[in-house]
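Removed from the display is one protein chain of the complex; every other protein chain stays in position.
== chain A ==
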Amino acid sequence: MAFPSNPDDRESSVRAYIDHTLASLLHELSQPPSEARPAITLRRRANRTTCIINPNTKALEAQQPAETYRTYLWPGKTAYESWKFTKTDESIWHAAVVVRILSIVDQAIRSHQRISKRDIYYIDPEYFRCQSIVNGVIDELAYTIGVERAALNVVRSDLSLSSISDAETTLVTIGRPTVAGQDTLIPRVEDDDEIDMEGVRWVLVIEKEAVFHRLARNSYYMKAIAGDGILVTGKGYPDLCTRSFVRRLFDTASNSNRRPPQFYALTDGDPHGMGIMSTYKYGSAAHLHDNARLSVPGLQWLGLRVSDAIASSDSPENSPIMSLTARDRKKITAMFQNSPVWASDGPEPEWRTELQRMLMLSIKAEIEILYEQEGGLEGWIDRKMFRQG
């Protein structure tokens, strides 16, 4: 889908949609009760069962842009009754949630404030019942209007970190000058921001914050044998902002110089680690319409493979290898069945084989086991990058 690229266009289309929706609601409500049909229709995202890997964008997408519409109706006799919160009638409650969130978003835009999904939920947790309902409605709203979530002034809570080398030739400027060499929260990348990645040899996407901090504290981004680099972590499954940041780095890198930097992923050797890597590279099932502009097709798998873990576990006294739990096994089976990334004719036979080996040996391993390696975690990453780069 083409998003309006100009921020002014985006804001005006959001404003227009909100004004129009609220106005038509009010109009319906002002009618005599017998004729009033107040309703909101939202476009919903495609169902996740039909997703494929788009051969052009190499991202997880809906097979055809199948959309369904959901209409929230007020079947109440009088307008007043409908607005009342009744726990028994789910559809009334749902419709009321939509209107409520719409008004919160409207307020945020008018006052030029950023608000997070979490904030919205905590305005009235009892009313919204759970965070996922808020998330769902906001995503549907954004999809209906045809803008990114950020255009609704809804941002993620501060989660992700990146660490950028301040070596002499490396100055990564993101919007405003970043204090180089320090952990910074991942900035929101605007379309017209310019990123200068001159001198960056690699970008390492890390699953765990603890590992990130260890590498950043030892200034690995300057000391790596492969050269200067950028460390990024999304603290588990990445949010949209982290993914769009990594994607921007990737776009800049592939458009720029003669030797574009390599993109690596370092995750745990367990089903979630593999899922996180797949989310960066191909996208998530929850945001099928966003994946084409957020995926990082050039991401390479640095580790951790279970075979690496077994090789490093020769010291018998404290075995760092853990057994898969029943939940892990269920998760792997579900991954095989639901996502085309893991299919037998899918794009990543190595990933698929890795999951099968995990099941076969019933083991998993965390990145932390590499601390004990010769040369520590840094030495291990050096060797891996050397072999893959």
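Observations, loosely collected:
Definition applied: contacts are C-beta pairs under 8 Å (C-beta built on N, C-alpha and C of every residue); 3 or more make two chains touch, one makes a residue touch a chain; residues count from 1.
Quick note on the criterion: contacts and distances are computed from a predicted model.
Per UniProt, the protein behind the absent chain is "WD domain protein"; the candidates were "Peptidase C13 family-domain-containing protein", "WD domain protein", "Arp2/3 complex 34 kDa subunit" or "General transcription and DNA repair factor IIH subunit TFB4". If you put the hidden chain back, the residue from A:44, A:129, A:287 or A:329 that touches it is A:329. Within the complete assembly, A:386 is the residue of A:127, A:371 or A:386 that touches the hidden chain. Take chain A: the residues that touch the chain left off the picture are 168-169, 225, 307, 310, 323, 326, 329, 332-333, 336-337, 342, 344, 349, 352-353, 356-357, 359-362, 374-375, 379, 382-383, 386.
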